[in-house]
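A single protein chain has been removed from this complex, and every other one stays in its place.
Right after this comes subunit A.
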């Protein structure tokens, strides 16, 4: 045991100040005050942090995962959340640590994936006396099971590099069932490896494979969206140049795939924007990464020799670093007519920005031509004094036409409803 006599209160106090201020504790006086990098050394390109410039402003920014423990219901930020007149926000379910992507069975049972805690939850459809819904853990010990999709009685769960199917899931909500492997023919990179999945109107499974880092020339196997038969066979790439999509849905009118894409980091506080994209010609379109971002901005390193006109431009820009994740078309009838066919988009909120941006739910309304006519905030209040009180991950139009919103920071699901 190292003698403790030389430490004591002074050292403890110095230590407490370290996190915020960055001075050295007394013991390290022999070494130079900082591990600051010499400016000429660059990171390997596989690193998620590749591209960070030198300088104290940039050094203050880093992604920080939310807590592994859910916020108790009484401490949820419900009183801070804001919606337009006529709408209301209430708690749907709490206690789902790290609640991420959602899917719903026809009976109203909601399934929720996670990224950091290895669990998949089921939220029962019947509300309890307090109006909230009971949560069951149907699987645990999985590796970043972010993606869930319900189809024909089965639940498809996407882990980092593996997709499994839980048959007849509604009869097995107490867990313990062995799933069937759908495919594990997927890259194993941790960077942008967690997945949103969904099953399209063509009864095929859609699976994104993100770029394995911030900015790089990706291998042919990455920065794309694939689709495959429900048994994992006949996989094909349907969209390229997609850096990291964590949410998509099909336009109920055109049946075309719309998806969000997270723009690169470390170019600037203010560019590039995250994108909302439309796939009109499966297999033929390239959406720009790593050559062109936000449809207008050639990459400072990889853009040389290219023009943004070579690539499919986004349908809408969603703000810089806002982490635009889950999105769904509004197919319900509960909300006013203005919301019919509109797109709700969950924004997790930025980390790569000094003044945080995002951390809300947007609504993108389409014009008569089917193009995005406006984007505006719909549910706000998660961002308070440049700190997150919650972080939306996914949105889902519930069977009754209300909108469910998952929050992985608090481990909760909120319900937005409308009453005249």
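Basically, a contact is a pair of C-beta atoms (placed from the backbone, for glycine too) under 8 Å apart; a residue touches a chain by one contact, two chains touch by 3 or more; residues count from 1.
Just so it is clear, contacts and distances are computed from a predicted model.
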item: Hidden subunit of the complex - UniProt protein name among "Iron complex transport system permease protein", "Beta-lysine 5,6-aminomutase beta subunit", "Cytochrome c553" or "Carbohydrate ABC transporter substrate-binding protein"; value: "Cytochrome c553"
item: Touch with the omitted chain, as defined above, among A:75, A:143, A:233 or A:371; value: A:143
item: Touch list for subunit A against the chain that is not drawn; value: 1-2, 4-9, 11-12, 14-16, 18-19, 22-25, 27-28, 30-38, 41-44, 46-49, 52, 58-59, 61-65, 67-70, 116-118, 140-141, 143-144, 188-191, 193-194, 213
